[in-house]
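I have a structure I would like to understand better, so I am pasting it below and will then ask my questions one at a time.
With one protein chain withheld, the remaining protein chains of the complex are depicted in position.
As written, the chains take the letters A, B and C, and residue 1 is the first residue of each chain.
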Amino acid sequence: MCRWIAYRGETIPLEEYVTAPAHSLVVQSQRALESTASTNGDGFGMGWYGEHPEPGLYREVRPAWSDENLRYLCRHIRSHLYFAHVRASTGTPTMRPNCHPFACGRWLFMHNGAIGNWSRLRRRVEALIPDAIYGSRIGTTDSEAVFLAILGAGGDRDPIGATARVLMQLTDMVSDHHHKEALRFTAALANGRDLYAFRYAANDNANSLYYRESAGSVVIVSEPLDSNRDHWKAVPAGHMVIARANQAVELEPFPAAQRIAAE
Amino acid sequence: MCRWIAYRGETIPLEEYVTAPAHSLVVQSQRALESTASTNGDGFGMGWYGEHPEPGLYREVRPAWSDENLRYLCRHIRSHLYFAHVRASTGTPTMRPNCHPFACGRWLFMHNGAIGNWSRLRRRVEALIPDAIYGSRIGTTDSEAVFLAILGAGGDRDPIGATARVLMQLTDMVSDHHHKEALRFTAALANGRDLYAFRYAANDNANSLYYRESAGSVVIVSEPLDSNRDHWKAVPAGHMVIARANQAVELEPFPAAQRIAAE
Amino acid sequence: MCRWIAYRGETIPLEEYVTAPAHSLVVQSQRALESTASTNGDGFGMGWYGEHPEPGLYREVRPAWSDENLRYLCRHIRSHLYFAHVRASTGTPTMRPNCHPFACGRWLFMHNGAIGNWSRLRRRVEALIPDAIYGSRIGTTDSEAVFLAILGAGGDRDPIGATARVLMQLTDMVSDHHHKEALRFTAALANGRDLYAFRYAANDNANSLYYRESAGSVVIVSEPLDSNRDHWKAVPAGHMVIARANQAVELEPFPAAQRIAAE
Partner (left out) sequence: MCRWIAYRGETIPLEEYVTAPAHSLVVQSQRALESTASTNGDGFGMGWYGEHPEPGLYREVRPAWSDENLRYLCRHIRSHLYFAHVRASTGTPTMRPNCHPFACGRWLFMHNGAIGNWSRLRRRVEALIPDAIYGSRIGTTDSEAVFLAILGAGGDRDPIGATARVLMQLTDMVSDHHHKEALRFTAALANGRDLYAFRYAANDNANSLYYRESAGSVVIVSEPLDSNRDHWKAVPAGHMVIARANQAVELEPFPAAQRIAAE
């Protein structure tokens, strides 16, 4: 189980949420509280948007807490929309292309969770990725495969709809007659303007998700960055946070969860 | 283009061929002579057989010439059959699971070459890997995919036949009406007892391969380890070296090449 | 605070103590029990003696729990005397030359603890290393400096006496009129035949140390490798374990502790 944060708002140095808070993401890499894995030391990564049309990416296999570069980069890189992630592997190797976030074109994605029994489902999930996008699969994680499947399902034009369609397919895969496998999908998706975060699960409890709004900015996190629980709103399971540029933050039901509930 | 060595014979420390010779594999990592890439600095690896039923493996993303561990391991690990490889990537990322050799069960494999236009062929080659073996695909290289396809084609029982069958399929893939893509396959395969090395290409020249026999041992190399060219025999294109336990080393035509030639 | 194991006895694969036990050293790298740092993820290392006159060494900056090479090496490397160590840095960078064990000539050394306020004492401790040995200082830790100081104090001929002399000097350094700084030295030293382990501290509690003897072999550990506390004997603070080739294991007072106690 991993830990992550996503931010959209005024342009700030990455350090403001990655390294500075009392219970910052880097602190969580060594001592997470709301996670089954207390150590998130299987690599980490950051993705951010700046002046270049495509996002920046920094991923490393060493634990976040001991990476000398991270402190410097977090001080110097400023962004209006960024992701950071510390990884606890669920089985795939610790290598940079398996670290989150993943980038494809102008999109960034990161994930906390697991897609059923990956060794059983891997080929079926990889088959959801269209040929034109398959060349962007440079790692071997379930998370990257789901991201590319979402883009293949029309994520660029309809990110919520495409995510819901893929998650419904995945829910079917983990719920056939013979197997009930856990699908946990607490994830963030962004295109440089708009930020989406999802909290969903099938056959299991959904991994935790919180957000905090203030004037013009929102930070969405696996677990609160400080002990002041008043600012942090828990996202209910089966819901999503929508933080579009120049619009109020919205908390809404996630369509995949609604469809499943309706059945 | 990579460089490799394979050894079968009396039990010796790995250093005897990896680090000690004048033009050792580690020297070749910085200054190869018969290669289009003079630097082979995109990771390296060693595989060897000892008392455990499965081979040992040491792979690292740093260049071989600067790895402090390599010198110690080569001094201390002794083996009767071992592989070593320095990598010059043809495009896939530099990460440990993409370094050669690859291990699966009791088998080891390493490769110098390229399988056509990999981004075009990747899915078709991966489709050659049976489901039961697909879980062993932990990297993203063409080489690992071909290895697992060979095992899937019956390589455990019939290594030469399975390799030939897969290479004929690959030759067809790189030679359709619209595309003529280069397939270069200079590779080694072993099971702890027997060692096979292949020099084959389609639509291009085959990458170099040499071997040197002495009382009871054979060393097979991408390029000679010293300037005494008398001991080193060049393997002709379309041929293979067979070095089975307790048998004389044989140089024979590679069946895939014969089939193609016959057409 | 780090965790380590040292073994002397019949030749066995390293895995027998490094990776196999219920509470193996690799498990301790993620979840140590008797340590202030529950995570020991700032690199790790192994040192062992084989047929080569100098020991082998494998050190890596990634956490032990995620290193693919470690499992293979522990299966295949066999030794009659070996060390393994997982590191929790007390401030010096995570780089291979700062990982334990350290090797110099035929000697190996590893350490759990801290030498006072290292930034204040560093120059004085480095000054204890004779010029002839200073070239072996390839890292920047307090531990490596103490090791080389011990060799410089005659450790090759008189390992216990030299260790005691250096520790008395260090005890003086951390105990002057103005400062009382913690010195914790739970360490192992070996030359390929004989193994010494020390549990000592000044101005603080000594870090834990246990050992287990069985027919002809001894394993010395930071914390027990299984929950059967009956086999594990705690080494009292101010004591050392002496495991010389072909001699019974001895538990004796450490001379530095006796001198200090006598004052």
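Here is the rule we go by: a contact is a pair of C-beta atoms (placed from the backbone, for glycine too) under 8 Å apart; a residue touches a chain by one contact, two chains touch by 3 or more.
A quick note: this is a predicted structure, and the numbers were derived from the prediction, not measured.
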In the full assembly, spell out which visible chains the left-out chain is touching. A, B, C
For the full complex, which residue in C:3, C:62 or C:96 touches the chain that was left out? C:96
Out of C:38, C:90 or C:140, only one touches the absent chain, namely C:140
Using the document's definition of touch, tell me which of A:4, A:17, A:48 or A:196 contacts the absent chain. A:48
Which one touches the absent chain: B:16, B:42, B:126 or B:142? B:42
Provide the residue numbers of chain B that touch the chain removed from this figure. 30, 39, 41-42, 61-63, 65-66, 68, 89, 93-94
Mind listing the chain A residues that contact the chain we can't see here? 13, 48, 50-52, 54, 56-60, 68-69, 72-73, 75-78, 96-97
Can you list, in ascending order, the chain C residues touching the missing chain? 92-93, 95-97, 119, 122-123, 131, 134-135, 137-140
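One rule holds in what follows: only the chains that are shown with their structure count from here on.
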Roughly how far apart in rotation are chain B and chain C when fitted on CA atoms, stated in degrees to the nearest 5? 180
Chain A and chain C, separation of their C-alpha mean positions in angstrom: 41
Two or more other chains in contact with one residue: find those residues in chain A. 93
